[in-house]
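Excluded from the complex is one protein chain; the other protein chains are retained at their positions.
By letter and in written order, the chains are A and B; residue numbering begins at 1 in each of them.
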Amino acid sequence: MDAKFDIQNLSVYFRGIHALKSISMAVPSRRILGVIGPAGSGKTTLLRALNRTNELEETTRIEGNVRMDGHDIYDPSFDVVALRRKVGIVFALPVPLPMSIYDNVTYGPTLAGSPNKQRLDMLVEKSLRDAFLWDEVKDRLTMSGLRLSGGQQQRLCLARVLAMEPDVILLDEPCSGLDPISTARIEEALTLLKKDYTIILVTNNTKQAARVADDTAFFLMGEMVELGTTDQIFTSPVQQKTNDYITGRFG
Amino acid sequence: MALIGEKGVQRILLVTAFSAMSALLLIALFIVNEGVPFMFRYGIQGFLLSSDWDPSSGTFGIFPMIMASLWVTVGALLVGAPLGIAGAVFLSEFAPRPVMRVVKPAIELLAAIPSVVYGFIGVMVLAPLIREVFGGPGLSVLAASIILGIMILPTVISISIDSILAVPQSYREGSLALGATVWQTVHMVTVRAAKSGIIASVILGLGRAIGETMAVIMVAGNAVKIPDSPLDSVRTLTANIALEMSYATGMHREALFATGVVLFVVIIILNTVASVAMRKRAAKK
Partner (left out) sequence: MRIPPRFSQRLAIAFLGGATLVTLVILVAIIVFILEKGLLVLGWEFLFSSPKDMGRAGGIFPTLIGTVLLPLLAIIIATPLGVSTSVYLTEYTRESKTTRVIRFGTDCLAGIPSIIFGLFGFIFFVTTLGMGWSIMSGGLTLAFMILPTIIRTTEEAIRAVPKSYREVSFSLGATRWQTTKRVVLPNALPGILTGVMLGIGRSIGETAAVIFTAGSSLRIPESVFDSTRTMAVHFYILAREGISTENAYGTAAVLIIAVLAVNLLAYWLMNRFIARRS
């Protein structure tokens, strides 16, 4: 099992708050890693550290190192823009950009250059199909993305990331605002996508992790308590805290 | 833009960001360069404190104009500030919200009416009225004060409303809960909390009144003399510049630029005071 990310002693501070405390872990390639834990446990911070979107906040300090395919992504010579193209992220709340569905999907690909129309059309169709949205929107691609329903918007956000043909997809509680049917759609999409992508799914819904993740990591108060295969974490956790959390004693 | 690159864009933006500051400095430089050497040559005291303005014989004392600007500006404040603040308090605290949402932009719209139009109204309506009721020439300190007072209303009302609305609702609720009437709450709590913003609005109005030129030329009468009654005809600093600029040369022109320097300095001081008052308001929020 080769590692996509190799994280060593990663610490992140926001305005004096120690949000991630010296995390070390490896993220395997082409599997789904579920990250669970209560609110404020550092799950989102971990996710954002992997495509360097933490630093969009004003006062962030980062220590330790993160290697992707062997390259230190925090090295000053590392190209952040290229990193973000390879490591896509879907945020908790769906944020379609105020433009058409088509333009939303092609936003990423056209940033790098301007591929021809034919290739873009193909990319749009493939991405929307992979995100399970194509059938619902294929006749109205010029409609504003803002006019879709919440569940459709979130799948549009997923398609937008897929269109960049990244290596890694980060999902930050992508279903927190969605109904069960939309949630099922997204989970279905993810299980099909893992053969081509490395997926990290942050969720505060433990059942979701149990359903779709191959591996699961449990975070608590900025520390990683335990990491193992999903089966192992949910059937025979090593740590008492993990057991308490997944059986619903707190969280 | 790909040719210029991210760093290049950032550099271009940084340069343009200083455009307003550069414009200000350029204006200051040229006005000062034209006016200040004259002030020293002529003598600052003689320029500011002498009452003789007679360009043909080379005497340039702007004291009457300074007094005229002072009278007219104070007059404008006496007219505009009470009316404006009262209007702002009424609109923000007593009038129904939909009414305020219509009336406030309407009043702000009136700031856009060209000053020459206000001046014209002063000449056609106000001056004859003053002549009839109080006597005198009509074109006077009084006429200029009323016209300028009206002209600063939008500034005073708009900024005062903004600062009154910025007072946290909890202050009002606290006062009302202690059994105060709405009016007691307004004048003892709300207006007091919005004080620095209201003061800033008056100072900015003051700046507008001192700087106003065309309306004042039309209604103040333009006689070079120190006023001793509101019915006297006067010439303000701004009017002095605008009236004589078109034909002034040599020393005379330099004297007009020196008048501009005086005006410039007064305005910068007023703006600094107003922006400090506004920042105090922002800091309190």
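Everything that follows uses one rule, which is that contacts are C-beta pairs under 8 Å (C-beta built on N, C-alpha and C of every residue); 3 or more make two chains touch, one makes a residue touch a chain.
Note that the structure is predicted; figures quoted are calculated from it, not measured.
Novice: Sort through A:108, A:151, A:222 or A:237 and give me the one touching the missing partner chain.
Specialist: A:108
Novice: Could you tell me which of B:39, B:210, B:255 or B:277 touches the chain that is not displayed?
Specialist: Spelled out, the listed residue whose C-beta touches the missing chain is B:210.
Novice: Take the complete complex as the reference. Which residues in chain B touch the chain that isn't displayed?
Specialist: So the residues of chain B touching the missing chain come out as 1, 6, 9-10, 12-14, 16-21, 23-27, 30-31, 34, 82-84, 86-87, 89-91, 94-95, 103, 105-107, 109-110, 112-121, 123-125, 150, 153, 157, 180-184, 186-187, 204, 207, 210-214, 217-218, 238, 241-242, 245-246, 256-257, 260, 263-264, 267-268, 270-272, 274-275.
Novice: Which residue numbers on chain A touch the omitted chain?
Specialist: 51, 53, 56, 58, 81-82, 84-85, 88-89, 91, 93, 95, 97-98, 107-108, 111-112, 157, 160-161, 164
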